[in-house]
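Sharing a structure, written as structure tokens. Questions coming.
One protein chain is absent from this view; the other protein chains keep their places.
Presenting chain A:
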Amino acid sequence: MSMNLGPGQLVSWNRSCGLFWLMPAGLIVAATGVALSFSVGSYAVPLIVGGAGLALVGSARVSVDDSGVSVASTLLPFVRRRIPLDKITRAWSKEDTTLTELAGFGYRIQPGRTAVALRPGNALWLRLRTGNEFVITTDNAEDAAKLVNALITRKQQT
């Protein structure tokens, strides 16, 4: 099923993605690291860095609108990645995306593919004008993909 957008229509799709307990878990790990640092000193650094990293990427919000696709950390919303609509050629969803094909968990960069991989399963796949792919794991990726394609079509018509 495809979607049609008229010129007078404003649309925005928005969804939080990732696992809800990852961000608090990351904060707890980081806090434990800070507490331990008083007794074990620099040995606690990996805990602090790892925990902070987990808290930052553990949960994110992905949105699709006329300006393009963007994904932002829930904890620090200014940590975000924007992909302008005119850089995207096509979008689709893939129900059985695995973390192996995205090269692991978190913000992953491989040759030809960048991914925000927060869990296996449904994901939004974007083909960029450069030929690269951008992948975001999110529920309800079908709707997001449909909307991206409809927005691209409308932009081309005007």
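Rule of thumb we're sticking to: contacts are C-beta pairs under 8 Å (C-beta built on N, C-alpha and C of every residue); 3 or more make two chains touch, one makes a residue touch a chain; residues count from 1.
Just so it is clear, contacts and distances are computed from a predicted model.
Of the candidates "ABC transporter permease", "Chemotaxis protein CheA", "GntR family transcriptional regulator" or "Carbon monoxide dehydrogenase large chain parolog without usual motifs", the chain left out of this view carries the UniProt protein name "GntR family transcriptional regulator". Across A:Gly8, A:Gly41 or A:Pro111, the single residue that touches the chain missing here is A:Gly8.
Interface with the hidden chain, as seen from chain A, comprises residues 6, 8-16, 61, 63, 65-67, 140, 143, 147.
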